[in-house]
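Up next is chain A:
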Amino acid sequence: MEALISLIVGVLTACGVYLILRGRTFPLVLGLTLLSYAVNLFLFATGRLAIGLPPIIDPNLAKPVGGYTDPLPQALVLTAIVIGFAMTAFLIMLALKARAELGNDHVDGRPDPGDRA
Partner candidate 1 sequence: MNLFFVILIPFVGAGLTGWMSRFGRTPSAWTAGGVTLLALLCLMPSAAVPFLGETLVQRWPWIPDIGLDLALRLDGLGLLFALMILGIGLLIILYARYYLSARDSLSLFYAYLLLFMGSMLGIVLSENLILLLMFWELTSLTSFLLIGFWREREDARKGARMALTITGLGGLALLGGFLLLGEMAGSYDLSTILASGDRVRAHPLYTPMLVLILLGAFTKSAQFPFHFWLPHAMAAPTPVSAYLHSATLVKAGVFLLARLFPVLSGTPEWSWLVGGAGLATLLVGAWFALYKHDLKGLLAYSTISHLGLITLLFGIGTPLAAVAGVFHIINHATFKASLFMAAGIIDHECGTRDMRRVNGLWKFMPYTATLAMVAAAAMAGVPLFNGFLSKEMFFAETATFYTEHDWGWLLPLVVVIAGMLAVAYSLRFTHDVFFNGDPIDLPRTPHEPPFWMKAPVGVLVAICLLVGILPMLTVEPILTVAVASVLQTPSPVHNLAIWHGVNLPFLMSLAALLGGLLIYAARRPLFTLAAQLEGRLDAQAVYRWTLGRVIAFAAWITRHLETGSLQRMLLLFVLSVLTLGVAGFVGSGSPLTGTRATLPVDILGVLVTVGILAAAIGTLALHRRRLTALIVMGALGLPVALIFVQFSAPDLALTQLTVEVVTIVLLLLALYFLPQRSPVESSRGTRIRDLGVAALAGAGTAALTWSILTRPFASISDYFLVNSLPGGGGTNVVNVILVDFRGFDTLGEITVLALAGLGIYAMLRDLRLHGPTQDADGRPWNWDLHPSIMAALTRLLLPLVLLVSVFILLRGHNLPGGGFIAGLIAAVGLIMQYLTNGVEWTHRRLSDNLHPVIGAGLLIALLTGLASLALGYPFLTSAFTHVHWPIVGDFELASAMAFDLGVYLVVVGATLLILIHLGLLHRASHATSLNPPEPR
Partner candidate 2 sequence: MKLRLFPHPVLTPLIALIWLLLANSLAPGQILLGLLLGWAIPIFTLRFWPERIRIHRPLTLFRFLLLVLYDILVANLNVALLILRGPRRLTPAFVTVPLDLRSELGISLLANTISLTPGTVSSWLSPDRRSLVVHGLHVRNPDALAATLKRRYEAPLLKVFEPC
């Protein structure tokens, strides 16, 4: 499973990086979204993978400390997701503002060269 998770993180990163290198605001947003998926999964995985051990304490069952998965990365990912959402929202708004003020959706506000393909 670890290999699959690594693969997932890698592919998400690669797709995200490729998209942020495109010159338009919308792919940029998509790319950053993919990157935040990648990093959230990565951050989550740093607590290692465990199946069926959610960190919900059962007061009736005296499970050992190892009986739960690591809760901290989950809390971190939660925070990261929220922050990522806020940032994405802001970036989207900014993309619209750029569209309004620069007249096109190129990240540098370059005039539209038209669809060459």
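As a selection rule, all candidates are chains of the complex that A comes from, given by their letters.
Note that contacts are C-beta pairs under 8 Å (C-beta built on N, C-alpha and C of every residue); 3 or more make two chains touch, one makes a residue touch a chain; residues count from 1.
Keep in mind that what you see is a predicted model, and the values were worked out from it rather than measured.
Asker: Out of the numbered options 1 or 2, which touches chain A in the complex?
Answerer: The answer is candidate 1.
Asker: Which residues of chain A touch candidate 1 in their complex?
Answerer: Residues in contact with candidate 1: 1-30, 33-34, 37-38, 40-42, 44-59, 65, 68-72, 74-75, 77-79, 81-83, 85-90, 92-97, 99-100, 105-108, 112-117.
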